[in-house]
Structures are given as structure tokens and as C-alpha cells.
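With one protein chain removed, the remaining protein chains of the complex are shown where they sit.
Just so it is clear, A and B label the chains in written order, and each chain counts residues from 1 on its own.
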Amino acid sequence: MGGYLHLIPLAPAAGFLINGLIGRKLSKRLVGLVACGAVLLSFVLSVAAVMELAGMPAEHRVLETRAATWIPFMDAGGGAPSLALDWVFVLDPLSAVMVLIVTGVGFLIHVYSIGYMHEEPGYWRYFTYLNLFMAMMLTLVLGGSLPVMFVGWEGVGLCSYLLIGYYYWKTDCADAGRKAFITNRIGDLAFVIGALVLFAHFGTLEFGPLLAGATSGGASTALLTTVGICLFIGACGKSAQVPLYVWLPDAMAGPTPVSALIHAATMVTAGVYMVCRLAPMYAMAPVALTLIAVVGAATALFAATIGIAQNDIKKVLAYSTVSQLGYMFLAAGVGAYSAAIFHLMTHAFFKALLFLGSGAVIHALHHEQDMMKMGGLKKKLPVTYAVFLCGWVAIAGMPPTSGFFSKDEILWKSYLWSPVIWAVAAATALITAFYMTRLMGLTFWGKSRMDHHTEAHVHEVPGVMKWPLVVLAVLSLVGGFLNVPASLGGGERLHHWLEPAFSAKTYAAGEVHHEEAADPHAAGAAGHAGSAATEYGLMALAVVLGAGMLLFGWNLYNKHPERAAAWRGRFAGVHNVLKNKYWVDELYDAVLIQPFYQLCRIAAWLDVKVVDGAVNAVRNVTVGTSYFSVFWDTWIVDGLVNLVGRVFMGSSSVLRRVQTGLTQSYASAMVLGVFVMICIYMYVS
Amino acid sequence: MNGIPSSHILVLSLILFSVGLAGVLIRRNIIIMLMGIELMLNAANINFVAFSRQLGDLAGQVFAVFTIVVAAGEVAVGLAILIALFSNKDTINIDQINIMKG
Partner (left out) sequence: MTGSAFIFYLLSAVAVISAVMVVTRRNAVHSALFLVLTFFCVAGIYVVLAAEFLAAVQVLVYAGGIVVLYLFVIMLVPQHAPLKAPPMRHMVGALMLAGLLAGALITFFWDAPEVAPVPAAAATTPAGNIETVGMELYQRYLLPFEVASLLLLVAMIAPVILARRRI
């Protein structure tokens, strides 16, 4: 059963290979077809798998595929592997939701890209990277163990880098890609440390056994808290929470569909997914969850405030994404995991819609991204305007859009946990409504501020870009009905579907008496602590305030646009701070980057002076000793040889005198010899 | 037999030999050198005869005959060499026949 899960990431991987190897030679049409076809195949397989999953009874909803052994760790004795790292893919309710979102939205964005990237250089390269991204993201969500998930985690980071720096010849794009990768890496370090601690303690990193061990008291709270915080830091890097969010606004330098897919709908949600995946473990570490909630809330508010003062349309949406991700983490931190996933889903719909819509605007205005140079596009881009309206009301949380249901769920659950946190979240919601309205106002309403040349060439999107927008718009509007809360008479279908994935019961091996009801941290524990009245009240408050903000903004930008400029002047100081994003990047540069460069300079100095110096010193020593060698060779070695020669010459010049050439001297010598012999003979005998 | 002790004859032969030797070593005229050699040969002959007389064996005298034969041959060849040498070098001074010097 479920032996085909590995095919889901493999389809886009195949697309990556085909386009990567021969895409350059293929026609644009074929490249797009291969890429979109691969993702469509993944989507179909995912639907089939989820349907199979749905057919199973709720307590045992797990499909597992063990594709191959990755690292067989051997016993010290060389026997059978004591444990093995497998390519294991798991489909449970949580990953089912994720995989449908990823493949569905991914497919829509692929189709959109065919139109958007048509005139861009390196068309095949774009789709190659995009397919690789899909493969990696699917590995991440379908991964059945932390290492497999980590492969996907790293892979999407790589693709993010590749796609942000898609226009690699532009310095700011390349720099943004690098910034993303490095910031991610810092988070990844913490992730790996957490994973290794878990491995050291439990001996396995597969989610089933791991969560079973964690929930059955296999590790101390301190350990789980530490691990939880480490993994969350990794999630901060990937999902752009404070303090590792700085890469996301810069990442807007990449093509707009990339921003939509990676930096809104899928990759940045990986952190949220990871926390929710390990929910039973986090349930054992309330301190970590508190940290997550606080960081999430703070990020949400912080990013929203920056979003007010940005002029680049994509930057506004980027900060909005950071803020909404903060919401998701807030939800996870208060224990409302299904709310987090619900918001993840709705956010994927409307944020992707907003990004693709902004892409349409940018495309229409010939790559103009400054909202100050837009305006009055309502009439010129009707379809785009229509879909933008859908996204606008969804993100502002107006009923009955999907955004309303998901955001409201989060607000309610955070109120139950702590009213302070609720206040922060509510404030963020108001600010969100405001800046989105500002975006609408500057872009579509009011008078046109475009220059005449651009204005003349404004054109609506082609069909291939239109249909994904429409689909996403529809989803943004009706997607919320998946999880209407009980208080409004809904069936909370998504919540019930996801429940087993977050419950320790699913993982406990036979220890049934652990209920999540005993978790004091979870919101709504010990029965619904909050009354229905409070819920309705808060809901109404949020809607009214939100609607009020929308109307206020509508009025401001439609009727009295000059007031906005006046307020900018009046609150110039605050506006300046927000516009400069609290100078966080500059702070990081001064505190971290420059000292690091200084360190690099020192290292370079060391290398030149010390290392090279040592090498040169060796050289000098060698040269110096070579003089000695020369001396030795010339005077002693050669000297010996010469000495031998001279000895022979000297002795020969002496002995040569024997050869007088005179017969008589030879005769004398003979006589002398005879004489000696006679003497010997005489005295011996 | 004659009352001459063999040792006296040997002394005689020795003296003659020495004189011949001195002549060979001292004189530079090649002809005189060859004469010195003849003296030495004669001295040897006297020696042979002395022992032949003492031991009563005629082998000594026979040998002396052969010695004379050889001496004769040697003189002939030696003087021929001298003539050849002279026609080449135009000198009979042995000091000037020193091509093998060095």
C-alpha cells in the first residue's frame, strides 16, 4: 500500500533532468510543457494518494513508502546494519494537506510562468530550477524522517538561491541570493544540532519512532526544549522570522512567480510544517512553544509596521508574508496546529494570488515596481483589478473569504492562551488591512502617476497568465469553507482531518493514557475555557475594525490622496524609521558583517604575511643552505675528486722520471733489483 | 787438481762480471756497451767451467759452448740493430736514444 509515494517528488525531478540537460535545445513551448506536465503528474499522484489515505480508518491513516536505503550504518562487528537511513516517504493527514497545496499551487504558478517568463533570457533554466524546487519541496513534505526532510530543506534553500539570483548578471540579484542562502544556513546549523541531539538520544530520526519516544517520556523536558528551540531557529531561517527574516524582502529581486511560489506559498511555510510535524514533541516542551508564540507574534507586528511605509509593491507583499508567517507560528505556539496549517493553506491561496497579480501589474507597466509611479489602473487592468480585490478582502480577513476563517481561528485560539498575545495579533490584523488597502489605493485607485510612455503600453495579461489568477481568486474566496468553526455551525473538517497528526496517541506504542487534554499549554484545554459569546464578540470586533480600516483606506486613497502625503510629512520621523525597515540590515552589517570582513582581512593578512612568509622563509633557508651545499660540492666533493686527480698527477710527474728513456738507467734499475734479491736470498737461506 | 780453490775462480768471474756491468752502465757508446755485455758473458762462462771442473760434470763446458753460440748470435743481431739505429738516428750515443722518455 502506498508504494508509489516516492514518485511524487520524482516526477518534477525527471522534469528537472530533462530540461536541465536538453532544455536549451528544446523550443520554449516544449520546455514549458515538460515542466508543467511533471508538476501536473505530481498533483494527480498526490490526489490519488490522498484519496487512498482518506479511504483508510482515521486512527491508522498513514501511507509509507520506503524507496531505498540511503546510508546503511554498519555494526562495529561488520554484521547487519544496526540502523539504516532510508529514503522513507510518509503520507499522513498533515503531509496530505501540504502535498496538495504544494502541487496544486505549484502547478498554477508553473502555468502562469509560461506567460510571464516568455520574454526573459534563459527560459529553460528557469523551469529547470522551478522543477528542481518542486522535487525538493515534495521531498520535504513527504519525508518520513528528519534527514529526508532535511534533504528537501536544503534543496529548497538551494533552489531559492538559484532562482533569486536568476538574473545573475545583476549585482543586487546575486547579492540577494547569497544573503538568502547564508541566512538560511545559520538557521540550518541550529536545525542540524537539534537533529543530532535527537539522534544521539533516540537512535533514530524517523518521525514515527521519534515521536513515540518523545511522547512516552523517553527524554527529559530540558532536552526536548533545547531541541525544540534549535529546530525552531532553523525554522526562523527558513520561514523568515525575527531575527533571520532579512533575506525575504531582498529576495523580491527574483522573478515574480518565484516570489509567489517560493516566498509566499511553499518554501517559507516549511518551518511551520516542521513545527507542526513535531507537534507531539513540542507538546512536551511548553517553554519552546511559548518562545515560538512570542517570536511569531512579535514578527507579525514588526513586519506589518514596516510594510506600511514601503513603496515597492513586491516589498509590501514580502513584509506581509513575513507577518503572516508570524501568525502561523503564533498559532503553532499556542497549540492550535490545525489553525496554523489552515492559515498556511489560505495564505498560500491569497498570497500567491497577490504576488501573481502584482506580477501582472509589473508586466503591464514594463517592469515598473514603484507604487508611487502607478495609479488609476482600475480601468486599464480590469481582470487584474478583480482578482486583486479578491486577494485584498481575503488577506484583510473579511467574511466569508478564506482569510477570515483562518485568521479568526488564530485570533480566537491566541486569546484563549493570552489576551496580550491576542492584542498584538489583532493590532497586526488592523495594520495588515491598512497596508493592503494602501497598496490597492496606490496601484489601482486615484489618478495615474505613470509616465506617458508606460501608460500608453499598459496591457492586460494574456490567457495563460489569467487562468491561474482566476483559480486562485476563487480558492481565496471559498477555500475557507473547509474549516468553518463549530461556533459558526461548520464541521471543522480540516481540523478533524489533521487531528491525528498532532496527537500523541497516534505515535504512542500502546500507551493510550497519554491524552493531549492533559497538556496545560494547549489552548482550549480542559474544555473550551472561552465561552461562545467571547468568541462571537471577538469575531465581530475583528470584522468591524477590519472593515472600518478598509473603508478608511478606500476613502483616503480614492477621495483624498493628498492627505496621505500630508501625514507622511507630519509623522516624518516615524515614517522614516519604518521606511528604512528599522535599519535592521544596517545593524547586522555593522555588528556582524563588518567584523566578519575584518576577520577575513586578518586571515588574508595572516595568509600573506605569516603563511606566505613561512613559505618564503623556507625558501630563503633553502637558498641559504644551498650556498653551503655549493661550498661543500665545490670544495669538498669536487675537492676530493680533484685531490685524487692531483695525487695521480703529482705522483705521476714524480714517477715519470723513472721513464728516462735511457737504456742505462733501466739497466741500473735491473741491477739494483737483482742486488736486492740476492741480499734477500743470502739472508734468508 | 790444480790447487786453485773454486772460490778464487768464482771471484775472478765476479770481478769480470762487475767490470762488464760497469761498462754497460757507464759508457754511452753503444759498441762499448755491447763489449761490456761480452765481458759479462765470458764471466758467466768462466763460472760454468769452474763448476764443471769442481763437480767433474762436463755439462758445464757444454753449456759454455752453447753460451758462446748464443753470444755470437747476439753480437751479430745487436750490431745489426746498431747499424739500423745509426741509419735512423745518426748517432751511437745511447743517451740520445730516448724516445721512450716520459
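Going forward, a contact is a pair of C-beta atoms (placed from the backbone, for glycine too) under 8 Å apart; a residue touches a chain by one contact, two chains touch by 3 or more.
It should be emphasised that the depicted structure is a prediction, and the values quoted were computed from it without experimental measurement.
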Chains shown that the absent chain touches, full complex: A, B
Chain B residues that touch the omitted chain in the full complex: 1-12, 14-23, 25-29, 31-32, 34-36, 38-39, 42, 45-46, 49-50, 52-56, 58-59, 61-62, 64-66, 68-77, 79-84, 86-87, 91-93, 95
Chain A residues touching the omitted chain (full complex): 662, 664-665, 668, 671-672, 674-675, 678-679, 682
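Assume only the chains that are shown with their structure count from here on.
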Geometric centre distance via CA averages, chain B-chain A, whole Å: 122
Touching residues (chain side chain A, partner chain B) in the complex: 656, 659-664, 667-668, 671
Of chain B, residues touching chain A in the complex: 21, 24-26, 28, 33, 94-95, 97-102
